[in-house]
Each structure stands twice: as C-alpha cells, then as structure tokens.
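A short write-up of the structure that comes next.
As you look at this complex, bear in mind that one protein chain is not there, while each of the others sits in place.
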Amino acid sequence: MSRFSAVLRKDLLLELRGGESTIALVAIALLVLIVLVFALNPAGGSRDAPAAAGALWVALIFAGMLGAGRAMLAERDNGAIRALLLSPIDPATLYLAKLAASFIFMMVAEAAAVTMIVLFFNLSFDGRLLGLAPLIALGALGFAALATLLAAITGRVRAGDLLLPILIVPLFVPALIAGVKGTGAALAGAQLADLAQWLKILVAFDVLFLTAGYLLFEYVVGED
Amino acid sequence: MFTSIYMVFAWVPTEADQGIVQRIFYFHVPCAWVAFAAFGLVAICGIFYLWLGQQVWDDLGYAAAETGMVFCTLVLITGSLWAKPIWGTWWTWDSRLTTTLILWLLYGGYLLLRAMAEDTPQVARFAAVIGIVAATDVPVVIVSVRLWRTIHPAVLVTRQGGHGLQDPRMVATLLLAMVAFTAMFAWLLMLRFATLRVRTRLAAAARDLNLAYASAAEL
Partner (left out) sequence: MDAPLIEARGLSKSFGPSPILRGVNLKIGEGGGALIIGPNGAGKSTLVRILVGLSAPTTGSALLFGAASHTLEATHRARIGLVTHQSFLYPNLTARENLAFYADLYGRLHDDGEISRWLERVGLARAADERVRTFSRGMEQRLTLARALLNRPDALLMDEPFAALDLDGVRVAGGLLKEARERGCALLLTAHQIMTISGIEFDCYELARGRLLAIADASSNQIRHQRAG
C-alpha cells in the first residue's frame, strides 16, 4: 500500500475508533446554524437564498477551523510526528494524506449542514442542491489545504489556537466570496454555466493553496 | 530623501483644483503601492530564507512586514479620511479598500505570529511560510473582491473619480509622491532592518561568548 494511503487509512481508522472529530464537527455546524437562524430570522423560501448561503459557509468555516487544529493532534500527543518525519515518507505526501483526511471529515459535516440548511431555511430538497456539491467540495478542499498547513504552525506556537482563525480567515476570503455568491445563486436556481465564474475562482484558489501547502509543508514540520 | 518628501508637501497644495480633500489622494495611492509592494518583499524574503537559511533574509522580511504594516494602516486611514467628506461615510466596501483591509489583516497575522512566538529559526521558518502563503493569496483576493463588488454597484460609488487626472501637473505630483513614499519606505525599512541585524548579531555573540566561557571553565 502506498505511504499516502497508509497514513490516510490510519487517520480514518483512528477516527472511526472513537475519534471525536467528525461528531464534534457536525455538532458545531448544527449549533452555528441554530445561532444564525436566530440571528438572521429567515422568513422562509427562496428569498432567503443569500442568507442560507451565508449561513452554510459560516458553518463550514467554524467547523473547519475547529477540526483543522486537530489534524496533527494524534501525532503531537504520542510524538509520532517524529516517527513519521524519520520514515521514508515525504513531508509533502504526509501533507496530502492529512489534508485528505480533513477534507473527508469536513465533507461529512457539510452534508449534515446542507441538510440542516434546507430544513431551517425552508428550502426544498431538489436538483438545485446538486449545484452546491462542487462549490462546497472545492471550498472544503481549499479550506483543508490551508488549514492543514497553518494548523501545523499554530499547533506549535503559544496561544496558537487563537492565532489560527486570525490567519485563516483573511486567507480564505476569496473562496468565501466565491462560495457564498455561488451557493446563493445555486439555491436561487442558477444553472452550472452561471456558476462558472465562482467555480473558476474556487478552482484557482484550490490549485494555488494545494501547491503552496505541498511545497511548504516540509518547512513547517521540522524541529529546531 | 527628506528633501523629496518635503517637496511633495510644498508642491501639492499648489496643484489641487478639485477641492482640498482630493490631495489626500497623493498620500493614499503611494501608500497603497508601498503596502502591496512591501508584502511582496516579505514573501520574496521568505522564499530566500527557506531556500538559503541565512538569517539576514528573515531579518529583512520581518523589517519589511513591520514597515509595510505602517503604510497599510496609513492607506486605510487616508481612505477613511477621504471617504467621509466625499461620500459621507467613514468606510465603503469598494474593491480596493476591501482588498487593502484584507492585506492589513494578513500583515496583522504575520506580525502577531512573530510577536507571540519566540525568536527561533523554527519560528522564522513559520513566518516565512505565512508570508509566502499570504502573498499568493493577495492576487486571488483582488480578483474575487472585484468580482464581488461589480455585482453590487448600488451601495457605493467608485473612488476612481480621482483617476481622471486631467492636469499633467497632477500626474507629475502623483509620480513624485510615489517616488517620495517609496523612498521613505526604503529608509524606514533600512532603519528597522539595521535594528534587527544588530539583534541577530548580539544573539550570535551571546552564543559564542557562552561557548567561550564554557571552554574557559574547563581549563
């Protein structure tokens, strides 16, 4: 089995075995959405598409932020990060495996969040939701790419858990803009062609930060 | 350098014909140029630091970030001061100001990291990575914010009204201001850089001194 899949499989196995991450992410998403419903007071129906879009992405960011810090947690506690660095695996490959695991957990939380959005904002379960899938997937991928890299830094800095949001949010802004606009349009019934400009930004964002993370991760996991 | 700055102060008042407030433009635009360019410098220094491992690149990058932050803050302040009399609000979400705000937050994140963490080569590497990632983000921010703003033109008026530079004297003033502010940035940068270099050399000297003490103690 390739080293990438070995690490990924190990992370997924750990998660199934009683990792709290995914459940906590879903719970956070739910709580954030409830807060937003009270805050935004939606009347219901497609007039609320922009609010629903915004809420969905707020939930994504919150959940992702909390989940991101934990990506390297398993390795930090038992020192296994040293064993991983010592092993023949490439730090870049390690990055991709961690990122893939984070992405999967985020998508699970996102699926739950979309369901809740439809219920809370009185939208309908129809084909328009399919338009959401690429937007959310690209957004989650970009967030995971950023977060895996940044969390490796903030996890080793004093008060790093406070620093992580400060770093991630401004960096994520382009994807956030594209994601919210695109989601709003999709919920209002736009076709894939209309969403193209937003999808292009998300794709560019993802390519950029996946590459950056891939190249820079090795500088972030070393020791003094 | 100083003379060029003072020339700008003296010259500009004789040039403006669109109302006194518009003169802020000559401060605002050069500051913006400097703020963005400085961030590029931070990223370039980051790349060199990661590649070559020499402390001088980290010192230059840190100095650039601190100096650039000052100018970025000035952009936001001058933008605010300009917006209030012209449009009656302290802040507008137009594409350029928004992008500058994001840049300001990115600067802030970089500086916060360095302030909160200790002064080790490892942290310098972290900062270099953050600088590089943030700088790659900026173009995407620019594009996406512009796209965001063109969908909602109603809320705001473009500030590009100032770009109809009819009078060639205004163009000249602007160019001179650009040069002057770039010079000021470079000067402040060198000051800050020199301070950081001293700090680095002191740390190396302390280390060597300790080694010497330890060896002497063995004799």
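Letters A and B mark the chains as written, and numbering starts fresh at 1 in each.
One rule holds in what follows: a contact is a pair of C-beta atoms (placed from the backbone, for glycine too) under 8 Å apart; a residue touches a chain by one contact, two chains touch by 3 or more.
Source: prediction; values computed, not measured.
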By the document's definition of touch, the residue of B:54, B:89, B:120 or B:195 touching the omitted chain is B:120
Missing-chain contacts on subunit B, rising order, are 119-120, 203, 206-207, 209-211, 214-215, 217-218
Those residues of subunit A that touch the unshown chain are 1, 3, 6-7, 10, 13-14, 17-19, 74, 78-80, 82-90, 222-224
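Everything below uses one rule, namely that only the chains that are shown with their structure count from here on.
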So, in the complex, the side of subunit A touching subunit B is made of residues 146, 149-150, 153, 156-159, 163, 166-167, 169-171, 173-175, 177-178, 181, 197, 201, 204-205, 208-209, 212, 216, 219-220, 222-224
Residue set of subunit B touching subunit A in the complex reads 50, 102, 105-106, 108-109, 112-113, 116-117, 120-123, 125-126, 128-130, 132-134, 136-137, 140-141, 143-145, 147-148, 151
